[in-house]
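As you look at this complex, bear in mind that one protein chain is not there, while each of the others sits in place.
Residue numbering begins at 1 within each chain, and the chains themselves are lettered A and B in the order written.
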Amino acid sequence: MDVRVSNIRKEFDRYPALNDVSLDIRSGELIALLGPSGSGKTTLLRLIAGLEQPTLGKIFFGNEDASHRTVQERHVGFVFQHYALFRHMTVADNIAFGLTVRPRGERPPKTEIRRRVSDLLDMVQLSGLEKRYPNQLSGGQRQRVALARAMAIEPKVLLLDEPFGALDAKVRKELRRWLREFHDRTGHTTVFVTHDQEEALELADRVVVMSQGQIEQVGSSDDVYDRPNSPFVFSFIGDSASLPVTVADNAVRFQDEPIGIAPKANDIQSGSGTLFFRPQDVTLVTDPATPALEGRVATSRRLAGTRIADLDISRQGESHHVEIEIPLDAQAATGTIIRFKPTRWKLFAE
Amino acid sequence: MTTSAAASVRWRVRQPSVIPGFGLTLGFSLAYLTLIILIPLAGLVWRSASLSGAEFLAILTDERTINALEVSFGTAFIAALVNVVFGVIVAWVIVRYEFPGRRIVDAVVDLPFALPTAVAGIALAALYAPNGWVGQVLNVFGIKAAFNPTGIVIALVFIGLPFVVRTVQPIMEEIDREVEEAAATLGANRFQTVYRVLLPGLSPAILTGFALAFARGVGEYGSVIFIAGNIPYVSEIAPLLIVIRLEEFNYGAATAIATIMLSMSFAMLLVINLIQAWSRRRYGHGA
């Protein structure tokens, strides 16, 4: 089922939590909503579910306008951050809940419910635990019960709010892989919210990067990592360094000195902007005549197969630091002068 | 060496601590507790033990005693039921709804804790007597709400309300909104959510509140005697019968009735503790 979010605005006490957000989610897609806290990602998820009502805009499920459908009518599977299991019900009763609250005419017979519960427990690999209470389960098990409970109503869309947020690192890795397999097997349209970029990049078909109530970029992991379209996305995803620069005479300049790179055709040709590059996308410059960025090693540290140097590139009093990767055999003692230039970079106009 | 150290740990009455004053405070507490509570209560037990079985039985099978116990337990039970219904509603309104004066309503719930029982008693009697403000209205519908068991129930509803509200309220405040939202996403309507998800979660607290209100109602005296009419065999409560027997210097009968009531309230106390232990074990939270 396609889900289309169209020009949504959501205000809480007149403060806009989402501002003119539009998003097309394709059927069967696994999508991550990624952003820092307060970016509006959970609000967007809750709007899709019908747990909140938009101030303006519409939400379509397929071709049908779902904006005025209640949460009960929307038929979405929602997995809450803290699972929200019913703690006075057994695992089996939790999973069966969505079926047993149906109107009498649509409710499957008891034996059918029992069979479906047992199938779902098989699917989430928790067979044998149907008589347990949530209190008697581990965090990872509760997670999977919550997922089975959401799946029991055969939802058109599966929505997960920080699905791994409350788990420890090891379980989180396992469940992440398991969720991907689960999605590939069942083929549900799935949207999950996360603030963990590693999780989003590894798991999702497409990542929606959000900031301050707006969508910054939508794209594959490669898109948002290699071709970030805004300063926010560049700095939010992966490590990056940024410098205030000016462009003049077909050269990018840092504090008026050319740094050895020229603006690309679609970059600004004059004026000021911000230059972004990733620590690994640099090359050291040994020839003192070649224009380059120059800095003094403030600290350096070994990180697995590389070394990261924190360079003080301040000139004319203004303090600027960048972190770059340097070869393990390069001189990196504190105070060493290093010259380098970015090999892959992006220039954003002011 | 190590075994003797382990043994000495096992036999130590208290865990070691650098904080002073254990002997002084515990000693004083125990002495005071013994003097004020334990010796007097032991006196009651000793006195009732000195009654012969036949005497004891004769007092308890006395029709007036049986009726008084029936009235006390019966009215306390009904009042506790009323309080469960309205106590849960009052707690829900206080916890969930925003309205001006919410704090005041919350404070008012404690009135029966703070208002002396005799004051409550004469006020309720004045209100619900056939010529009182409320009594007049009820009279029109042919309802007599004072000087009969109904009056006792009214007084016990007054006394018991805060027990239910204050037991249920903190658990209600802890309800996770996500749980309600989860029920809604699974298709439950509001009534199903309340009835199947929220109320079962509150039931240990509701049961505890019921037991507390019931236990308090059984022993209540001051607020009841003014409105009850105190007609023997009809609206005479057990505590009043104890007082009457005392005034007759029939200490044996007073002791026997007191012993029965006391054992019942300890049984209630035990039940409350069992409910809470069971709830903690199964759901991971008390009541």
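Note that in this section a contact is a pair of C-beta atoms (placed from the backbone, for glycine too) under 8 Å apart; a residue touches a chain by one contact, two chains touch by 3 or more.
Criterion: contacts and distances are computed from a predicted model.
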For the chain that is missing from this picture, which UniProt protein name fits: "DsrE/DsrF/DrsH-like family protein", "Sulfate ABC transporter permease subunit CysW", "FeS cluster assembly protein SufB" or "ABC transmembrane type-1 domain-containing protein"? "Sulfate ABC transporter permease subunit CysW"
Can you say which of B:Ile78, B:Met172 or B:Ala215 touches the chain missing from this structure? B:Ala215
Selected residue (touches chain absent from view) among B:Leu124, B:Ala146, B:Met172 or B:Ala228: B:Leu124
Given the full complex, what residues of chain B touch the hidden partner chain? 13-15, 17-22, 24-26, 28-30, 32-33, 36-41, 43-44, 47, 86, 89-90, 92-94, 96-97, 99, 103, 105-124, 126-127, 132-134, 154, 157-158, 161-163, 166-167, 170, 177, 180-181, 184, 190, 194, 215, 218-222, 226, 239-240, 242-243, 246, 249, 251, 254-255, 258, 261-262, 265-266, 268-269
In the full complex, which bits of chain A touch the chain not displayed? Write them out. 50-57, 67-68, 70-72
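Methods note: only the chains that are shown with their structure count from here on.
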Per the C-alpha centroid definition, the whole-Å distance linking chain A and chain B comes out as 54
So, in the complex, the side of chain B touching chain A is made of residues 176, 178-179, 181-189, 192, 196-197, 200-201, 203, 282-285
Within the complex, which stretch of chain A touches chain B? 49-51, 70-72, 74-78, 80-82, 84-89, 97-98, 101-102, 133, 135, 146, 149-150, 152-153
